[in-house]
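Yeah, one chain of the complex is gone here, protein chain that is, but the others are all in their spots.
Moving on, here comes subunit A:
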Amino acid sequence: MGNTQSIMADDDFTSGDSGASATYPVQCSSLRKNGFVMLKGHPCKIVDMTTSKTGKHGHAKVHLTGLDIFTQKKYEDICPSTHNMDVPNVTRKDYQVVDLAEGYLTLMDDGGETREDLKVPEGDLGKDIEKRVASGENFMVSVMKAIDDEHVVGIKNMTS
């Protein structure tokens, strides 16, 4: 762990699975497309990033367009490229689906720990999950976590 500490020495948060802060600041210019950023308070995936300037001798401004990683709603923001933007800590984890009851999933991680606090997502994904559970299929789901939100975002077949 000692080495990771040194990597993170410049950042204003400490490492650890649970203690990580929800967001951390990044200079706007070093954000990248397909990365994450907080736009208007929502954790978003950046789908478009362009720069512009006011007048030929002006400084760069960054126009960010992002989709909320959970709701897929579109958000936009403009900020000077020297400014810091908050970037959410986004984690993904795969769970095996054990059961489904009253709209909630029972999930097990690769350490054998189970949890029952996640809802079946809405839409096609949710229907697909329900169908698979009903048919007794063995499968996994991907769970994405950012800020204080956590959602099932995808289905995976068992790999091994």
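In the analysis below, a residue touches a chain if its C-beta (ideal position, glycine included) is under 8 Å from a C-beta of that chain, and two chains touch if they have at least 3 such contacts; residues count from 1.
As a convention for this text, contacts and distances are computed from a predicted model.
J.: Using the UniProt record as the reference, specify the protein name of the hidden chain from among "ATP synthase subunit b", "Calcineurin B homologous protein 3", "Exportin-4" or "COMM domain-containing protein 6".
T.: "Exportin-4"
J.: Could you tell which one of A:55, A:112 or A:136 touches the chain left off the display?
T.: Result: among the candidates, A:55 touches the missing chain.
J.: One chain is left out of this view; which of A:40, A:119 or A:156 touches it in the full complex?
T.: Looking across A:40, A:119 or A:156, the contact with the absent chain belongs to A:156.
J.: Spell out, residue by residue, where the missing chain touches subunit A.
T.: Subunit A touches the missing chain through residues 1, 3-4, 7-8, 10-11, 15, 17, 20, 24, 27-30, 32-35, 50-60, 80-82, 87, 89-94, 142, 155-157, 159.
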